[in-house]
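The next block holds one structure in the form of structure tokens; read it before the comments.
Here is subunit A:
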Amino acid sequence: TYTIGVSNGFVASEWRTLMVQDLEETAQAIEEELGITIELVFENADVDVQGQIQQIQNLLNRGVDAIIINPNDQQALNLALEEAVDEGVVVISTDQEIGAEGVINVVIDQTEWGRQNARWLAEALGGEGDIVIIEGFVGHPANEDRMAGVEEVLAEYPNINVVARESGQWDQATGQRVASDMLASIPNIDGILTQDGMAQGILTALNAANPDPFPIMTGEAYAGYLRLWDETARNHPGFTSVAVVNPPGIASSALRVAVEILQGGEVDESKLEGPFGNSLYIDIPFVITQDDLQARLEEFQDRPDSYAMDGIITQEQAASFMR
Partner candidate 1 sequence: MSRVPPAAVALLLSVALFFLAGLVQPNFVNAAQAINIVRLAAFLGIIAAGQTLVIISGGEGIDLSVGAVVTLGAILTFMISGGSSERLWLALLVVLAVGAAIGLVNGLGIVFVRIPPLVMTLGMAGVVQGTILAVTRGNIPGGVPRALANLVTGRFLGVPGAIYLWALLGLLMWFVLQRTRYGRELFAVGVNRRTAALSGVNVSGVVVLTYTLSGLLAALGGLLLLGFTQRVFLTLGETYLFPSIAAVVVGGTVLAGGRGSYFGTMAGALVLTMTESLLRSMRIGEAYQMIVFGAILVVLLSVYGRQRERE
Partner candidate 2 sequence: MPDRDPPASTPEPLLSARGIAKRYGAVRALEEASLSVRAGEVVALLGANGSGKSTLGKIITGITRPDAGTLTFDGAPLHLSEPAQARRRGITAVYQELSLVPDLSVAENVWLGHEPVRRGGIDRRTMKGRTAELLASFAGVFSVPVEPDTLVDSLPPSERQLVEVVKALAWRPRLLVLDEATASLDARQVDRLFELVRGWREGGMAVVFVSHRMNEIFRVADRAVVLRNGVTVGERRIGEVDEQELVQLMTGGGAVAAIALEGHDAPGAAAAPPGATEAPVVLELRRFASGVVAPLDLTLRQGELVGVGGLQGQGQSRLLLALFGAVPHQGEVRLEGAPVAFRNPRQALRAGVAYVPGDRNREGLLPVRPILENLQLPNWRRYGTPLRMERARRDAAAVVADLDVRLASLDEPVANLSGGNAQKVVIGKWLSRRPKLLLLDDPTKGVDVNAKAELYRLLARLQAQGTTILFHSSDDAELLGLCQRVLVMQDGRVTATLEGDTLDQRHLVAAAMGAQGAGAA
């Protein structure tokens, strides 16, 4: 039997709640698949960095075998996590790559995520046009990684002009306000490049403003967005979008990797990538385009709007990361 601690320092988002639910379900699945018992211990609260350090310490003091953490900060938790590693606890960071020694990251490649979005937009626009960018938290590593990918791609398309770039704080309401402002003060926007966490607000603003020409935009893989996209495309035949999945199940993938390691697996060094050389990149599960929109809509028709498209690796895939 393994006791596995989960430290989540931010709860007020649908994505995080799905992440937690996935973990609960995955733990049961693993129990059934492998015939072992897993006791999950959750530390789930909105906390500052010190609060998350406290979460880590409390998990240690409860004697967990492994810690899955979605860190609030890229570096601030390193000392606390290294202490855990020193005590022989398996520590896996998910959703966010960190450089703490002995910690393994199980994440998707955010730079690649940004590239995919930007490439889609550039190509859909035929390589030219005025676009605006509404990004996430400026200074947040995930945002910075994504934007690095975006810039890399846009550099290849000299005829695409970025006429405005603003932060929507990864908040639907803020994104909606920012987009409303832009649409009212900037004429002739051809495309909007944005990220998950805001796209639905932005598309709502777009529908409300109803500009001419009606721009296309990158979106997010949430059920609510797909529905709005579908509706918008019906009213504005030129409208199209893309949804690159950022799976909340990434933490469950991390859980599977943790179980492999606890069962004696050793991570295959050659599979490690990333800025700190300690990341296992999980493939982006899928990308939704206009072509398969209808199929996906049907697939998720019972899900509430807040449902995020997901993907969790199998235990075999987790095992394939081991030596």
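Candidate entries met the following condition: all candidates are chains of the complex that A comes from, given by their letters.
Just so we're on the same page, contacts are C-beta pairs under 8 Å (C-beta built on N, C-alpha and C of every residue); 3 or more make two chains touch, one makes a residue touch a chain; residues count from 1.
Just so it is clear, the model here is predicted, and its values are computed rather than measured.
Note on subunit A: across the options 1 or 2, its touching candidate in this complex is 1. Within the complex formed with candidate 1, the subunit A residues making contact are 11-14, 16-18, 20-21, 138-139, 164-167, 169, 171-174, 176-178, 180-187, 200-201, 204, 208-209, 224, 228, 304-307.
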